Every structure is written in C-alpha cells, then in structure tokens.
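Here it is: the structure, laid out below.
All protein chains but one are shown at their positions in the complex.
Chain lettering (A and B) follows the sequence in which the chains are written, and residue indices restart at 1 in each chain.
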Amino acid sequence: MKRISVGVFKLTSCSGCINELIYALVKHPELLKLIDVKYFTELQDVNALTELNVAIVEGSCVREEHEGILKKIRGLSEVLISMGTCATLGGVQSLRVGVDVSEVKKYVYLNPEYVDAYNDVKAVGELIQVDLSLRGCPVNGDALASIIKKIVIGGWPLEVYESLCADCKRAGIECVVVAKGTPCLGPIVSAGCGALCPSFGRGCYGCYGVKDKDLDPEKIFEMEKALGRLGLSKDDFYSLLKGYSMSLVKSLKI
Amino acid sequence: MMSMMYEGSIRDVGKLLSLLSSLLNLKVIGLRYVNKSLSYGELNSIDEAPLNVEDVQAPSSYKLVEEGASGRFRHSFPSLKYFLYPPVQDVLYIGRDFSSREAKVDLGDVALFGIKPCDLHSMKVFDGILMNRDPYYTSARSSIKIVVVEECVKPSKVCFCGSLGTGPWASDGFDVAFARLSNSVVFKPGSSIGSDLLKRLNVKRASDETMYEYREAMDNALKSTKALPELTALNNALEKSMGSGELWTKVSRKCVGCSNCNMVCPTCFCTEFFDEVELDESAVRLRKWHGCLSYSYGLVAGGHFRPKLYMRYRHFILHKFLFYPNQVGLIGCVGCGRCITWCPLGVDIRETLWEVFKSVS
Partner (left out) sequence: MLAKPLTPLLATVVDLIDEAPLVRTIYVALRDFPEPAPGQFNMVYAKGLGEAPISISDVFRKGDRLVIAHTIRSVGAVTKYTTCIGVGSQIGIRGPYGRGWPIEEAKGMDLLIVGGGIGLAPLRPIIRYVEAHRDSFGKLFILYGARTPHDLLFKSELGKYANIPNSITKISIDKPYEGWTGYVGFVTDLINYIDLDPGRTAAYICGPEVMMKVAVRRLINRGLKPDKIFLSLERRMRCGMGVCGTCQFGHYFVCKDGPVFSYGELMKYLWVDGI
C-alpha cells in the first residue's frame, strides 16, 4: 500500500475540526503509517509546501490573502477536501455578512486595525474546485478517519445525501418536534453527526448545514413556517441558516 | 371475524402472555412501556405492556398520556421492522485475505405480543418482498412462532386501516387476537395453537351482550378509519396522475425530503449498503435503511434518476398503492398513519391521495 502525502491547512476557523482530525489520528495511530504528513502546522514543526496527494482545508476565506493561499494549495494537490462547516459553507463567522466589517471589528477587538478581513465570508468551494466536502461543526472524526483510509486504498467514500432525521430514526430516537414540540432543523439539515443533539432531547441547530441538493427556497419557507408554529422566530431561524449554511443561503437566494 | 369467540378479563391477557413463555418456551416480544419510555423488547409480564397509556396522535404531533388514560394504545414510531429488519445491520465480515463470513441473525423462538392488525398486515407485505430472498429477514421472520394481536377498539385520529382492509380487526395470520371492551376482553383464536392456548385460559364463550358490544365497537372503529377514496377508483386516479409533474409538485409542496415517513413506515424496506474498513485491511459490510425521499435515492455515479423531490415523493405514494400490488399482490400501505404523525412538516398522505383523486377524476 502506497503512502499518500497529506497537507492540512487552516484559514479562518476555531481549529475545532483540526482538533477532531488530531483526535482521529490519536485514536487510529496506524493511520500515520498510511499518510506522509507534509504540512500540518498544528501537528509538526517542520512543514513544506510541496505537491500533495491530499490537501485538507479547514476554515473559510475572509481576506484576499486567503484566496491566494487557496489557489496555491489547489495547484499543488490532486485531491482537495474542505473540512468542516466553515470551509464547506462559511461557518459561524458568516453571521457578520451584511454588516460593515469595520463596525463589527470594533465590538470585539481592542485594536481593530490589526484585523484584516473583507466584508464577505466565502466557503472554499466558492473560490476553487473542491473534490470532497465534509460538513460539521466540528466534523465527525470517525468519518474523517474512514475517508482517509478509503482514499489510501485507492477508493472514494460513498456519499449518501440524506437528512439528519434518517440517522435520528435509525437510532430509535423519538422525534423532538413531534413528541415534544421542540424546534429542530433536522429535516432540512444534512446527516453526519449521528443525530447528536436530538439524542440528548435537544433540537438540531443545523451545524452540518442545510441540505443543498434537494431543497429550494419554498421548502425552506415551509420549514420556517413549521418551526414558527413551535415558537422559533423567523430571525432565529434565518440566523441559524446564515451561521451554518452561508454559501447555500447565497446560492439558494434565501 | 366470526369464528368462536371467548370472553375473559385483562388478567387472562396476562395469563396468555405467561403461557407463551412458560408453556411454549418462547421469548415474548412486544412494545414495552417502562420508565415512561416505549421500545421493542422482551415482555416479562403484562405490567410492562403499554396497556394503561394512550397515544394522542395528530399530524406532526404525538403525546403519550398516562393520567386518566382510557388505555387505548395503538402505536408509536417504531414499527415491527425495528425488530425484524433492523435499522443498521452487519451483513458480511471480510478478512484481510478476503475470506468472508456472512452475519447471522439468531433471535431464538419468539412470540409477538400485542401487535396491532396494521402491523400484522405489514409483515405480509414484507414477506412478499423479502421472505426466502433476504437471508437476514428470512431468519428473523422464521423465528416468530406465535402472534398475539390486539384489535383496535378505538383507533387514533391518524388511523385509516378501515379504507385498506388491514384493520381495525385481524382476519388471518395470527394465533390469538384480543380486544379490550368496557368491562371485558374478548378473545378470538386464529390457529389451532391459538385455540389450544385459549382453552388453557379461564375464558368462556362470549355472551350475546359482549358480542354485541364487540361488533358495535368494531363497526365504529371501521367507520372512523375510512378515510380514503374507494380503492379501485383511487388507483385509477393514481395511474392517470403518474405523468403529471405539476400535480405531484403541488401535492408535495410541504415535503422537505427528510425521509421520516420512510423510516416509520412499516412496509418501507429500502436499504443502502456501506463498508467500514479496518486498518488491518479487513472490512465489515453493513446495510442501513434508506428512504426514497432522500436525495441519494436514484442517484448513480454520473447522473440521477429522481433528481426532483416531487419524483421521490411520488414514488413513495405510487409504490405503496400502484407498484406493491404488482410486486407482492397487496397494497403496501397498511393505514397505520405513522407517516402522518411523524412528519415534522405535517404532510398527510390522506390529503395527498384525496388531492390527486380530485384533480384527476
């Protein structure tokens, strides 16, 4: 079995997905025998920006510099994976989109002039071609490990596009919407977390992002109405969508 | 419906349950209501059966009521397939050297206790697709030696078995059926083993008054569950509607493709296979339920055969009513109404069928 060269890169994000990746490597140390880590600043001191079999990108693009970095990485890698909701859909920092960034900076930072960011927040896929998108805030470490193994074997993970509800029902969890009247975004959100929040009796807040393949704005509106009846305000509903599904909010024109 | 019937009390139902394990040495499986939660499992005594709760069901709403309950439990989201055709199942273990071993299903000898006529009927539908074809289902199904059915004296608001001939009473395919009336319980044997079991209970031939109450209750239950257009006319309408994308887009407008209906439907059997590869290069093949409302359904490498949501919703409906009769000789919908209750958007299959029926007829 041939070892594959891997680089892990970080744009704007909380590093939670990188943590998940490191946990996955700790949990499956044999994985390190299958990969040759060329670039991973959170894991090793010596890093080289060279040609890669697989590039994994965490975080979203918030300034010009990021766009250049992304294009460079794309040019160097055979396969490029966007890891996590920030990289795939924009992430929580998208909540500031629509407001002048120089205003937002003032609320948070003592020296806002040090922060370099443009008004928009872009998902990796808005700038370069992405071969595989992994959602989740953070991503599911076990899924990540499985994907790396399958790529090492020479294959590709089988992608199943379904709602969180499918996982929820398969796990035998009683629906929080139907049985408790708790607002839950599960029906319009991609599966992948194993219905973590509903398994604790909470509603899903959509960290895996809205399903983009089969929904149009009318369907999102139906969901908004249904959750509105359970007391979730329109503002809260669209904030959750914006915070976890920004690039879809843009493309679906919600 | 009119074979010899007996009457007894709720204690006799308990005795019947005990007989199944003590006399026939069967594992008694049914819905258990323990610590206020409901799940399939082994019933150790009648006290664990959900006899003193009521499920208050409506589109997109489900409540279990205990206090002052009339004790009319019908069902919850887990249908029999959670037991017979589990949501996620190992299929094959493949070793490093490619040696392989198929997973085994061994449930022991089982009695199903307290299932409802709609769920009883759903087994016939499943049998038609999977029996002697799918090794895991075949093995699980063959482990069922006895079936005890509770007939539905008071169906819920989402029930429509009366339109489909799948309830509210049981006609065949069971060993004993019972129905709880106001002051008594009536029993009906469905097989010779069922007759033998009833002989061992302290039950007497049902009196005329009891039979009158039973018939009246069943008659009312039937009336309350007639909610669909006449079936032949409905099927003609569905057949005619097949090519109208516009109509199906309209009737599926509230659907977001979450596949909850597929998961709770007792006759949805579609599965997706997937592999978990281990680091020593061995692998486990598994399968999990996969709903036709999910985007992946119809997706192939390089294309999609049902790219639009209305196409998948249409398949869900047409499969139950038009395609199942061709595949197994039965309508695939059993009228349990689970898809109505457990749809978070409140999509109601009865409304869909009426809407199609009215716009085509």
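Assume a residue touches a chain if its C-beta (ideal position, glycine included) is under 8 Å from a C-beta of that chain, and two chains touch if they have at least 3 such contacts.
These numbers come from a predicted model, not from an experiment.
Peer 1: Of the residues listed, B:48, B:134 or B:351, which one is in contact with the missing chain?
Peer 2: Checking the options B:48, B:134 or B:351, the one contacting the hidden chain is B:134.
Peer 1: Among B:28, B:80, B:247 or B:283, exactly one should touch the missing chain; which is it?
Peer 2: Considering all chains, including the one not shown, the answer is B:283.
Peer 1: Touching the absent chain in the whole complex: find that residue among B:24, B:58, B:92 or B:107.
Peer 2: B:92
Peer 1: Considering the whole complex, not just the chains shown, which residues of chain A touch the missing one?
Peer 2: Listed in rising order, the touching residues are 149-150, 153-159.
Peer 1: Which chain B residues would touch the chain omitted from the figure, given the whole complex?
Peer 2: Considering the whole complex, chain B reaches the absent chain at 91-92, 94, 98, 100, 102, 129-130, 132-135, 137-138, 242-243, 245, 269-277, 281, 283, 285, 287, 290, 292, 296-302, 305-308, 310-311, 314-315, 318-319, 322-324, 326-327.
In the analysis below, only the chains that are shown with their structure count from here on.
Peer 1: Compute the distance, rounded to whole Å, between the mean C-alpha positions of chain A and chain B.
Peer 2: Centres of chain A and chain B (C-alpha means) sit 37 Å apart.
Peer 1: Looking at the complex, which residues from chain B come into contact with chain A?
Peer 2: So the residues of chain B in touch with chain A come to 39, 60-63, 76-78, 82, 87-88, 253-260, 262-264, 272, 274-277, 279, 288-291, 294-296, 299, 308-309, 312, 341-346.
Peer 1: Applying the document's contact rule, which stretches of chain A touch chain B when the two form their complex?
Peer 2: 28, 30-31, 34, 146, 149-150, 153, 158-163, 165-166, 169-172, 174-175, 177-179, 181, 184, 186-188, 211, 213-215, 218-219, 222-223, 226
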